[in-house]
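A quick write-up on the structure given underneath.
And now, subunit A:
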Amino acid sequence: MNFDPMKIPWSLLGLVIVFTIGMFIRGIVPKITARAGMRIGIRFYQPWIDLIKHFSIQTSITHGVMFYLGPVFRLTGGVSMILFMPLIYGSWYFSNFAFAGDMVLFLYMMFFGTLGMALGAGESGHPYSAIGVSRGLAQVTVAEIPLVLALLSVAAQHNTLSITEIVAAQQGGISHWTMVTNPVATMAGMLALLGSMMNSPFNVVLAPQEIPVGPPTEYHGTFLGIMNTNRSIFPVAKVVFFMNIFFGGATNWGILILKSFIIYMWPVFVGLVFPRFRVDQSIRWFLKVPMLLGILAVALI
Partner candidate 1 sequence: MKTLLTNLKKRHDITASKLQRNNELFVTVPNNQAVSLVTYLRDHEGFSHLVILSAVDWLEEEVFQLTYLLNNPELKQDIGVRTLVDRNEPVMESIHHLWEHSATYQRELFEMFGISFPTSPRMEEPFILEGWDGPPPYRRDFDTLKYAEETYFPRPGRTTNDVAAYMKEKLYPEDDND
Partner candidate 2 sequence: MIHIALAGGALLIFIGIWGMLTKKNIIRIIIGFSLFDTGLHVVLVGLGYLKNRTAPIVDADLPAKAASSQSVDPVPQAIVLTAIVIGLAVTSVLLVFALKLYQSKNTLDINKLRDNTND
Partner candidate 3 sequence: MTEKKYPHHKVTGPDGAEFVVTPMEDYYCQERPQVQKSSNAVIEKFYNWARANSLWIVGFGTGCGAIEMRPLRTPRFDAYRYGVNWRATPRQSNLFIISGYLSVKTLKRVIRVYEQMQSPKYVLGLGSCTINGGMYWDSYNTIKRLDHYIPVDAYIPGCMPRPEALLDGFEELKKIIIAGEANGANLYAENFDWYKANQKKIIKNWDMPDYSW
């Protein structure tokens, strides 16, 4: 498939919708967790207010060029992930630039933002930022193991790396979903998802009690606003990715919202129940059950 200029507005529209969904989820989820804690919780539009406030900050400081580039990398990473993601199956309008890459592209785009963020945080000169990054990187190296195993299992199962084709293979009812056809890989993948969603027990990266807020300690105002924008895009992109790989994708926006919300809630619920792991603990944990599940998933193909 070749590049069509009309793709641009449609992808941007898709992006806006995803962003809206993300903001919505970020309003709803704290509300749910608050209710779980018998609180009333925030207004569901609170993320919007916070975002506007970030952009309304009048002064700012800069520690250098990389300080700018950190949030830029971060948002670019998130936005690109959406732009390369087929959002709605069968829709030309919302398949975005999925033809330009496949699963591998997606996996490596995930690091684009991470690396940039890490560099930006490093430039700020704050030791806590570096500590947070070092923790995050260490954790991600093992959280990736079950994910990669699961993805390889799925790719081998469907004989393709293309996300669109994997979604296509899952059409025709719930019994065709990877969740059903390859349950072990799905389990491994979902456990891996826990590690990357910044929820307890894997949120020692931010750990406010010991290293204020981790990498973005020095970020504020517009910088933080951009990073917060990304927080509404990036997790949704990841969730949509999991939806496409394991849960049959979506044929319309309603399904997409429903499925992504449910997947998003999975780490949230786990986080509500389990306390935080130290880095070495979470590494050891990932090397046990999730990795074994991943190996099993590959072995069963």
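We take it that a residue touches a chain if its C-beta (ideal position, glycine included) is under 8 Å from a C-beta of that chain, and two chains touch if they have at least 3 such contacts; residues count from 1.
These made the cut because all candidates are chains of the complex that A comes from, given by their letters.
Because the structure is a prediction, the values reported are computed rather than measured.
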Neighbour of subunit A by the touch rule, complex-wide, chosen among 1, 2 or 3:
3
Listed in rising order, subunit A residues that touch candidate 3 in their complex are 30, 34, 37-43, 46, 49-50, 52-53, 56-61, 208, 212-213, 216-221, 224
